[in-house]
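Here the complex is missing one protein chain, while the rest keep their positions.
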């Protein structure tokens, strides 16, 4: 189906189901229970999951296939956001032109940076991309403030022209982003017993685009072009000796992944029309590297998992405070409750960085292939046991690296 | 003219910090082949060794003074450091005053210990892993280390002053009839850096140990085949590199009050320095450190800023791009290192 083999088709269908039913899957706990803190099924976070998923999928096309480690990919995301917000300011609030422009602008920017940076390889390439991204960030924060609005971030105002729309709505507020009239923020809430599920228009737009992006990435992975990129990773020198110029291939991969980043940036701005300079900082570039490696570089689903993992921690763990802890452990005797809260305290709320850092280390130490390998291990463990029960040799279940 | 000389001094001073951190990074990379993203954290831990020693020396006992009140109207508890009680206010006060230089002695064993534990406990297992994994695990370690420091010391900068005697300014231009006033401690820092850098180079150049390490850097397997335990030496080198970063941090505290994220502030910069110098080249790292420090200082001069607005924001990166495009392996890099 769709020109994919059976495995890929079923993967795509699974991802499609997961994204479509995310409002259910991410809200497993009843709203009033103490564990509702761990629910992630609200529009903003779901949007972030899929948007950063797109970003990471794109990054993986470059890093996972060619092995070129770009440390400046956030610059494309930032440029995409800025172009989208400018479209909202100048043209109108429909998201389509904004997203299209952000992809194009990010692609052009990637072409420029890629053309220069790909003259070097290895860590020299990484530092070149880092340097370009940091220059973009520093300038966006200061000298380029007329275009980027600096520290505050580019925002919509009531005075924007919006030639195809209105500057202000009838009741005097800024119009909201929409897709041909469908407001991105409109949310349908469904209460099922003690659960409340939210279905958000913006999320579904992002989810459909993510599925398209995911499909495209599968096609790239399976295409002769993808093969060529893998060959670059395994031995670029040999490719060169056979008289093949690899530069156009790597540059194409760089631009494609830059466009993915731009798409993610455009979507971010479409969901929430603001573009801040810190989206381009090296820490943001580092984040997508972490997402990809954490999930499993070079695998199809890994980057999406990694993106979800990091965003979940950032948004859920940072919101747990001592008050919440006390309410969880209130069933314990007083002294014990305090002791437990004291022990957990450093790892939640303002300590979420610490938890994230420890988890990074654990994942990298014990799961060299990222979260995907974790899934494989569990699978291997389960089927290994089953194999034993069946009295068969478990040798064939070893995952091939 | 004065202004230019002053900026050269500033550049040398900034360059000293860059060079010391980059030197340690390169030592680790050259010997163990590990990209250590936790190196900035080592610099930060060094700085907090100074803070800790200062705190320890200021450990006090409290006497309730009924004549004074604190902000809530309760009787004020007057604190006297134990050190002052034991050695008398004069000598005890002097010890507290010299906390930062004393912290050098305090920091060396700690940093070597931290380095040793890091190498044996964690990094050892990553020699055969891809560089991306090394980056991720050391980055995770850096986050953990800085969060632990934040937990104990808070997020705000903590003042750690230089000894009074070294706190003022000195006129460096007096001998040549010019007026170049410069802070004493910054001069101390520069000479300190020169001594450390010189020490590391002569250690590698003139001792048998250093010779073996250099041989190991060039060809680890052959040295191993000769029956030399190169791993143990490399572990020691890791400890030394950690100590260099730590000492750079200790001495840096009077220049800028340390805070928990100072390591991250320096991390990206020091990687740029290392790469501009050329991966694996010690002289390259030092040269690039001073070069970038001086260029950064010049770029922040008003005359140059008015010519090219915002140049001081991007100069380091701009120079890095230009150098990497004209010299493919940095200033003094070797072929084939970290190029795939």
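Quick notes on this one:
Think of it as A and B in the order they're written, each chain with its own count starting at 1.
By our rule, a contact is a pair of C-beta atoms (placed from the backbone, for glycine too) under 8 Å apart; a residue touches a chain by one contact, two chains touch by 3 or more.
Going forward, contacts and distances are computed from a predicted model.
Of "Urea ABC transporter, urea binding protein", "Quinol oxidase subunit 3", "PqqD family peptide modification chaperone" or "Iminophenyl-pyruvate dimer synthase domain-containing protein", only "Urea ABC transporter, urea binding protein" is the UniProt protein name of the chain excluded from the display. Screening A:4, A:239 or A:274 for touch with the missing chain picks out A:274.
Considering the full assembly, B:168 is the residue among B:75, B:89, B:168 or B:224 that touches the omitted chain. Counting over the whole complex, chain A has residues 7, 10-11, 14-15, 17-18, 21, 24-25, 27-28, 39, 42-45, 48, 138, 141-143, 145, 149-153, 155-159, 168, 171-174, 176, 185, 187-193, 195-196, 198, 272, 274, 276, 278-279, 296, 299-302, 314-315, 318-319, 321, 323, 349-350, 352-353, 369, 372, 375-376, 378-380, 399-401 touching the chain that is not drawn. Where chain B meets the missing chain, the touching residues are 2-3, 6-7, 10-11, 13-14, 17, 68, 70-72, 76, 150, 154-159, 161, 167-169, 181-183, 185-186, 255-257, 259, 261-262, 265, 296-297, 300-302, 305, 312-313.
The working rule: only the chains that are shown with their structure count from here on.
With centres defined as mean CA coordinates, chain B is found 34 Å away from chain A. For chain B in complex with chain A, the residues that touch the partner chain are 35, 122, 125, 129, 131-133, 135-137, 139-144, 147-148, 151, 268, 271-272, 275-276, 279, 309-310, 313-314, 316-318, 320-321, 324-325, 328-330, 338-340.
For chain A in complex with chain B, the residues that touch the partner chain are 67, 69, 116, 119-124, 127-128, 130-132, 134-135, 138-139, 141-143, 236, 282, 286, 289-290, 293-294, 297, 346, 351, 353-354, 356-361, 364-365, 368.
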